[in-house]
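The complex appears here minus one protein chain, its other protein chains still in place.
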Amino acid sequence: MPYLSILVLLPLFGAILLGIMPESRQKDGVQLGLVIGVVTFLWSIATLMQLKAGTFHFQLVESYPWIESLGIKFALGIDGITYWLVFLTTLLTLVAMAFSHAQKVRPKTLIALILVVETALLGAFLSLDLILFFSFFELMLLPTYFMVAIWGGEGRRKAAAKFLIYTFAGSIFMLVGIIGLALQAKTAGGELTFGLTQIQVLAANGSLWEGTGDLQKWIFWSFAIALLVKTPSFPFHSWMPDFYAEAPIIGPMISSVMIKLGTFGFLRFCLPLFPEASVGAAPILLSLAAIGILYGAVVAIIQTDMRRMIAYSSVSHMGFVLLGIFSFTHAGIMGAGIQQFAHGISTGLLVLLVGYLVSRKQTADFRSFGGIKANAPILAAIFLFAILGSVGLPSLNGFVGEFLALLGAFEAGFNGSYGFGAGFAILAVFGVVLAAAYLLYMFQRTFYGELSEENRTFKDLRPQELFPALIFAAFVLWGGLQPTVFLRPTELSHQAARMMAIGKPGDRPMWDDLTLEIASKSGPNLGALVRVEAIREVGVPVTSNFVVQPANLHPPVLGKKPDSKTAEADH
Amino acid sequence: MNGVPLAAYLALGLFMFTAGVVGVVIRRSPIVIFMCIELMLNAVNLTFLAFARYQFSTAPALAQNPELATSNSIMGGQMMVIFVMAVAAAEVAVGLGIIMAIFRLRQNIDVDELNLLKG
Amino acid sequence: METSAPLAITPELLLFGGIATAAAMAAVGVVAFNNAVRSALCLVINFFLLAFIYFTLQAETLGIIQIVVYTGAIMVLFLFVIMLLNLGGSGLLQQKGDKRMPVAIALGVVLFGLIASQLLPGLMSVTKPLAPDNFGAPQNVGRALFTQYVIPFEAVSVLLLVGIVGSILLAKRRI
Partner (left out) sequence: MLYLPVPQTEWALILPILMVVLSGIFGLVVEMVHPKRDNNLIVTASIIGLLMSAFLLAVQFGAPPIRSFGDMVLRDPLALSMQFIIVIGTALVILFSEAYLREKKIPFGEFYPLILWSATGAMLMVSTTNLLLIFVGLEILSISLYVLAGLCRTEERSEESAMKYFLLGAFASGFLLYGIAFIYGATGSLQLESIATALQIGNPTGRTLLMFGLAMLLIGLGFKASFVPFHQWTPDVYEGAPTNVTAYMATVAKVAAFTALFRLLGASTGLKEFWVPVLGIIAVLTMLGGNLMALRQTDIKRILAYSSISHAGYVLVAIMAHGIAPDKVGPNAIIYYMASYTLMTIGSFAIVSLGARNGKESTSLHDLHGMWQRSPAVAFCLIVFVASLIGLPPTSGFWGKTLIFSDALTAGLTPLAVVLAVASIISVYYYVNIAYHAFVPDGTDADTARMRPGSLALRSACILCAAGVIGTVIFFTPFINAFGAK
């Protein structure tokens, strides 16, 4: 059963159906769109249930020839890194569609656009071919542009154009990088291919970048810039506040999934394909992450528009993900993985609640609220819960990711891996504190204080509004109480990504070599590469403990490596 | 015509061509510009015939064994000239037609707005 | 090429020099005269002299065509249109002095000198025409036209058709 193709193409199919429906049948279109959204969501759950634990390899792999002359395939696969991201995508787009249900202007078209974006997101997460990934990566641009430019607020055109140009500017260089990578892979491997796993084999055995000088770094940065824009990381973030403030409320909701593509891209492409360059660039990216965490938090403090505040807090929170990834520690990378999911859930919830506020008052400026707790106690309670989840209160989901990411950063710092020591981590801790400050301040100004005359009629959540909020809230709580449930499916794949980056050539796991596995038990063997006897069905837990190669458990110590000089020169 | 170097013909051609280009750039009246273009075309024709006659490029081969010279190479220049003339005739018919049409529309063709080299 | 011998002054060279100087002056006249009719007449002179140069290059057929087609047909058409336009608005074909004129002329001279100094010195020694003397005879031209160059020849028929239809379309009085 082609689970993944169906998952990816189902929303697109729905969008086409909606597109050819006559304009007069708006209501039917909306209903149909919602049905497609629900079906996609359920199908994603069914797909995730097919997956087996205990392997870092791609599962449910599908591969169809597309452009044979250029070695481009329509290849999809799912692994631990994408496990929760897929779930997040289908869930959040469904909620976004439900939210735009009440939209007055051409709701059918809006829902069709959301469905196209859903296809693009799922496709980008699941594709195993660089060109296919890029296609999906770009496919979401125009629908998102129109979503903002047509249905947005006052400054919508500027915000939409800013989003489009930033993202496109980043990604077009990635396209050049992808082509350069494929040409290099052809030089190294003798065959033109854009297949992720095929190129990764070359990277893993070290032949891909042998004797190419700075090429690896150039291509790494062509990817990294695109991904940093998407994340958005510190110097490339300025599209995001405008986008959050001007887009209709579904914009940020979908965007909270879309920005995961950035950090996902680092795990999926940068670490496996450009190992040396990734390690070499770590100081720069860690600095950007730390600056982003602090900068986002500081700027968030002075915002009065709740949507802008969430945008800046996202810049801050995504900084933790970057911090975790580029600490190259087990804990850090696990934290990054889970933080992506947690941030999606808690930001989704926050945006949803802000959307409810905006739908009542037509403004997101929290100064015009105040005291509405009296009228809307349920809303206030859930809002507080969402904020606590977002700031990382222990026992709620935001805590796990941030804690692990910080742990990783400290570990890397105390090992002396990077020149800055534990400085990054210490800086980042301030970010957590600040986040608590501004979010709680916003909550206080919105819900406490004097109830103004015009807010007397403020209504609490209706049941149909409460329902999606409760789903999110349940995940916030569950993720905090039982983090292992969320961590376990992702562990080995994240480990693999880390080892692909920091292992020596030959020590790196290969996606294409199904006889290689990573030992999953904690203990001395954690992260060891294990050779299983024969090619077996993917997903059967590893039984052999025959360790062929010990893996490098610790992040590389940059100061002592011969290539540290080139890493510095790169900046 | 022995004694006249190829360079002399080319120099005359180049001179006429340059004069034509200068004329196109500085003159405003479309008819005169068009005449300057005709001047350029004739410079081209002269160049073609000079090259065809002197067979400069095939000289080493021709000097050794004359039958090596392909007729394509020898006749090419003259053929080109014939076709340039034919094209020029058609161009003149159409070009003057356009000038007539615009004249009829405006009664004035010394058009200052017709700045050819401005966007 | 052979070693560059000093250029011998021959009667042919003197004759060519005379014609070339006249043709060049006529070319300057085309560009410089403010009156379009004078420009056209200069062009006629230039074309006529060119025809003569074609004869000296042994391209007799083309020399004749030059006179018949260019001087005879094309230039007459030009003069005809100029006269026609002159009837409509007097003085419109005049052009007053232009500030750009000296700059353009200087530029032209520099361009000419530059290109000539690059291209021509290497060709000074090429004084011996290698093509057979009868290469411009009508039968040779005709044969080439109908064998090797038959496709362009046929294509030109389409071109002339375009010219005819196009000029009728543009010039017919009623739309």
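When the chains are written out, they are named A, B and C in that same order, and each has its own residue count from 1.
One rule holds in what follows: a contact is a pair of C-beta atoms (placed from the backbone, for glycine too) under 8 Å apart; a residue touches a chain by one contact, two chains touch by 3 or more.
None of the values given here were measured: they were computed from a predicted structure.
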*Touching partners, among the displayed chains, of the absent chain*: A, B, C
*For chain B, which residues reach the chain that was dropped from this view?*
13, 17, 20-21, 24, 30, 33-34, 37, 40-41, 43-44, 47-48, 50-52, 55-58, 60, 70-77, 79-80, 83-84, 87, 90-91, 94-95, 97-99, 101-102, 105-106, 111, 113-114, 116-119
*Extract the touching residues of chain C with respect to the undisplayed chain.*
1, 115, 118-119, 122-123, 132, 134-135, 139-140, 143-144, 147-152, 155-156, 158-159, 161-163, 165-167, 169-170, 175
*asked:* What does the interface between chain A and the hidden chain look like in terms of residue numbers?
replied: 19, 23, 65-70, 131, 134-136, 138-139, 141-142, 145-146, 149-150, 157, 161, 164-165, 168-169, 172-173, 175-176, 179-180, 182-183
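Throughout what follows, only the chains that are shown with their structure count from here on.
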*Chain-level touch network, classified as line, ring, star, complete or other*: other
*Quick one: report the Å distance separating chain A from chain B, using the average Cα coordinate of each chain.*
65
*Between chain B and chain C, centroid-to-centroid distance (C-alpha), Å*: 6
*Any idea which chain B residues touch chain C in the complex?*
1-12, 14-16, 18-23, 25-29, 31-32, 34-36, 38-39, 42, 45-46, 49-50, 52-56, 58-59, 62-63, 69, 71-72, 74-75, 78-79, 81-83, 85-94, 96-101, 103-104, 107-110
*Of all residues in chain C, which touch chain B in the complex?*
1, 7-8, 10, 12-13, 16-17, 20, 23-24, 27-28, 30-31, 36, 39-40, 43, 46-47, 50, 53-54, 56-59, 61-62, 65-66, 69-70, 73-74, 77-78, 81-82, 84-85, 88-89, 92-95, 98, 100-101, 104-105, 107-108, 111-112, 115-116, 119-121, 123-132, 135-136, 140-141, 144-145, 148-149, 152, 156, 159-160, 162-164, 166-171, 173
